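My structure is below; once you've seen it, I'll send some questions.
Right, subunit A next:
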Amino acid sequence: MEKRDSESFNPKIIAFCCYYCAYSAADLAGSLRLQYPPTVRMIEQPCSGKVDIRLLLQAFEEGADGVYVAGCLEGDCHFLKGNIRARKRVNAAKKILDKVGIGGERLEMFNLSGSMGPRFAEIANEMTERILQLGPNPLNLIRTERVNTGEEGDHK
Partner candidate 1 sequence: MIVAEAKPLEEILESLNGMSRILIVGCGGCVSVCLAGGEKETGILASALRMKRELAGEPLQTAEETLTRQCDPEYVQQLAKKLEGIDCILSLACGVGVQFLAEHFPQTWVLPALNTKFAGATLEHGLWEERCGLCGECVLGQTGGVCPVIRCAKSLLNGPCGGSQNGKCEVKPNECAWQLIYNRMSQLGRLERLMDVAEAKDWSKSRDGGPRRVVREDVKLDG
Partner candidate 2 sequence: MAEEKGKLQNLFEQGEFVVTCEIGPPKSAAGDGIRRHTEHLKPYADAMNLTDNQTAIVRLSSIGAGVHVLAAGGEPIIQMTCRDRNRIALQSDLLGAYSLGVRNVLCLSGDHQTFGNHPGAKNVYDLDSIQLIKSVKDMREEKIFHSGEAIKRDEPRFFIGAVANPFADPFEFRVLRLEKKIRAGAQFIQTQCIFDMERFEAFMELSRKRGLHEQAYIMAGVMPIKSAKAARYMQKNVSGMLVPDWIVERLTKAEDQAAEGVQICIEQIKHLHSIPGVRGVHIMAVAWEEIVPEIVKGAGLLPRPQERRN
C-alpha cells in the first residue's frame, strides 16, 4: 500500500460516536482547543450499539476511506451491553471488508469515557494517519478512473 502523500488525498473518515462518551469527549477536546483533523465527520448515536453491519458497509460503499465506532469503556455502557454488541459487529464487518477487498483495517472500534478529551483527539489523529497510509478507499479509485475514462458511474 503506497503512502499517498499528495495533497489530492483528503481522507473522508466517518466516526459513529456514542452520545454518552465520544460526543462529550469531542466537546471537551474542542473546549480544550485540542487539535484533531477535519477529516473526521462525526455522526452522533444514542449508543455505539445502534451501529449495525449494514450501516458500516454502507459508509464504505458510499465512499468513506475509513470508519470508526467510538463507544463507552466496557462495563460503562449506558445501555449495559451496547458497546459489546458494537465491538462484535465491527469485528464481523472487518471480516467482510477483508473478503470484499476494501480491507478490514479501515474500520476500527475504540472505547473511551466522556471525560477523555485528549483521547478523543488522539483517536481521530490515529485513524487519520492510518488511512493516509492505506490510501483512498479502492472503490473511490475505481470510480475516479471511470469518471476519467468517461464511463458512466453505474455503481448503485
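Regarding candidate selection, all candidates are chains of the complex that A comes from, given by their letters.
Please note the rule applied: a residue touches a chain if its C-beta (ideal position, glycine included) is under 8 Å from a C-beta of that chain, and two chains touch if they have at least 3 such contacts; residues count from 1.
Since we're looking at a predicted model, the values are computed, not measured.
As listed, 1 or 2 are all part of this complex, and the one touching subunit A is 1. On subunit A, the positions that touch candidate 1 within their shared complex are 52-54, 57-58, 60-61, 96, 99-102, 138-139, 142, 154-156.
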